[in-house]
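One protein chain is absent from this view; the other protein chains keep their places.
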Amino acid sequence: MSARVVVSMPKSARRGEVIEIRTLASHVMETGFRRTQLGELVPRDIITQFVCTYNGVEVFRAELHPAVAANPLISFTTVATESGTLEFKWLGDNGYSATESAQLSVS
Amino acid sequence: MLAAAGEIPLESRKSGYDFMSRETRAMQDDEATHPALFTLMDGEALFKSSCASCHQDMKGVAARYPAVKGGQLRNLEQQVNACRVERQKQPAFAYESRELLALTAYIGRQSRGMPISVSAEEKHLAAGRATFNRRQGQLNLACAQCHDDNWGKSLAGNPIPQGHPTGYPLYRLEWQGVGSLQRRLRNCMIGVRAEPYAYGSQEFVELELYLMWRARGMPLETPAVRP
Partner (left out) sequence: MISRRAFLLILGSGPAFAQLPPNITAERQAALRAAIRKATSGAAVRAGKVTISIPPLIDNGNTVPISVTVDSPMTEADHVKAIHLFTEKNPQPYVLTAHLGPRAGRARVDTRARIADTGQVIAIAQLSDGSYWSDTVSVVVTLSACLEDGLI
């Protein structure tokens, strides 16, 4: 199944306004600390990084560890500087990657 | 259908929502970051591709289940599967499968905010009520003893809710995923060290009916978030 993510943010803002961006990724975030009933360690499988760029410039980045809950939520803010494209990228173990983008109109 | 002795008076009923912290309630209320969001998206896609040719408006449907259809008492999962098998000539979806959870979550979401309103035949209701009041398992506890008699008190540090199925299927934080009412009931039975009934068993459907009847009038919250 392809990686699924959802980004929630306003479509437009006034120049200089601080907007809230809420993101959700569908991911089990297997910690690597759990054991099966037979005592075997279940290997780690998590999202490790999240990056947001705004017209190509990085405006937010986060490193995630096994202590982030399943289906990770990351919410943050950014200043609406100019109209353009915000791009979101998630990277993780076992070659996981997901991207999403959103347009922001700034007046 | 008079309330039996020991049942919670109608005006004193509270959803499991009321026993959660403010922050957990916010997870249920915020649509954009609801942990069951992906399940709902799956459900919408599946519904549109598989069901929409016959069914358009599902508003109010989930609030009326379990119901007698085709001569048998069915919960929503069984009704979805009946359509699949009989009308679409497709194999039934297993309980807790991604597809069945997605569809029941999506269908349930169309009734969010509406009052639970099952019409219950006395024989099914009596069977469900009997199960609710029967002591079970090595701990020899009946549902009623925790959820009618001791709701609001603490069990191992957690508040005991009244046990109303106001938001199924729901995202249970313990499961870190979405699950059905029957999955949750199985957890309860394991909790009292009883052999859980099988998924789709008559005992479970009748118990579901009794629980929904017990919650009659309370608004549906599907998909809910619960600890």
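Letters A and B name the chains as they come in the text, with residue numbers starting at 1 for each one.
The working rule: a contact is a pair of C-beta atoms (placed from the backbone, for glycine too) under 8 Å apart; a residue touches a chain by one contact, two chains touch by 3 or more.
Keep in mind the model is a prediction, meaning the values are calculated, not measured.
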Residues from chain B at the interface with the omitted partner, ascending
20-24, 26-27, 35, 138-139, 155-158, 160, 173-176, 184, 187-188, 190-191, 193, 227
Name every residue on chain A in touch with the hidden partner chain.
18-19, 22, 31, 33-35, 37, 54, 57, 59-79, 81
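The rule is short, and it goes like this: only the chains that are shown with their structure count from here on.
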Go ahead and note the Å separation of the Cα centroids belonging to chain A and chain B.
32
Contact set on chain A toward chain B in their complex
4, 6, 8, 22, 24, 26, 28, 69-71, 73, 75
Contact residues on chain B for chain A in the complex?
32-33, 35, 37-38, 41, 176-177
